[in-house]
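Read the structure below first, then the notes.
Here the complex is missing a single protein chain, while all its other protein chains stay put.
Moving on, here comes chain A:
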């Protein structure tokens, strides 16, 4: 019976501070200072991150937006001006095409590759994955833009959305495979074996059993791919010449006044429209797929 001594020890320790009130109060005072300091620090950090967002929320509705955040003189003129820009809305559609196409390619091929790598014993598998992951950060990076441009030129993929999608997919695939393989590894093989005994073909097993079970993983990778392409500037900037094909990240770069100054009215309005689809996607995906996993395996 160890409960006995423990219950008697409880009141003894809680009674301790009473006779030594002096040091206890000093400690409380010092504690208050520490608390104030901590909250001040948190507030500063919070302000650092919140102010740009606040600017994004107010500047588009301001008649004369500046680089600082202030109460706006409310107007919707900025949106009207943006609609008059021939490329603005079209570029958002281009962004959706590029990121959607890349996400589809990445999810499809990463799922197939991750399943194979997870279930089939390939010699040197881990080294292969690690190598790919290491190199992938270079592939779509600045360092390889010259050879990539050369490659796209030879393959006649300059000024082609497909070219941009292929190159971005290539850069994202290794990391996507890595993430999805982890999901595949954590689903027990007995599900698939069970389906096999019932006579399911490999295609049926992948389609009916494996993919539905790693759906949260697929959603994660898709969202991550979309967000990556949405924010990518360099690849579409270099590979697409026709401004009608340019995505929002590139068009953003063109929003200047005649005097060469950044057009803050258009820029802030466009930024708001530019960020909305991604925010909506996150909300939708997390509510639709979430990170649920209904257990069918008794643990």
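We adopt the following convention: a residue touches a chain if its C-beta (ideal position, glycine included) is under 8 Å from a C-beta of that chain, and two chains touch if they have at least 3 such contacts; residues count from 1.
Basically, contacts and distances are computed from a predicted model.
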Should one name the undisplayed chain from "Sugar ABC transporter ATP-binding protein", "YeeE/YedE family protein", "Spore coat associated protein CotJA" or "Superfamily I DNA and RNA helicases" using UniProt, the answer is "Sugar ABC transporter ATP-binding protein"
Which residue among A:79, A:149 or A:191 touches the omitted chain? A:191
Chain not shown: contacting residue from A:124, A:199 or A:260: A:199
Could you tell which one of A:124, A:147, A:212 or A:260 touches the chain left off the display? A:212
For chain A, which residues reach the chain that was dropped from this view? 188, 190-191, 193-200, 204, 208-209, 212-213, 215, 293-299
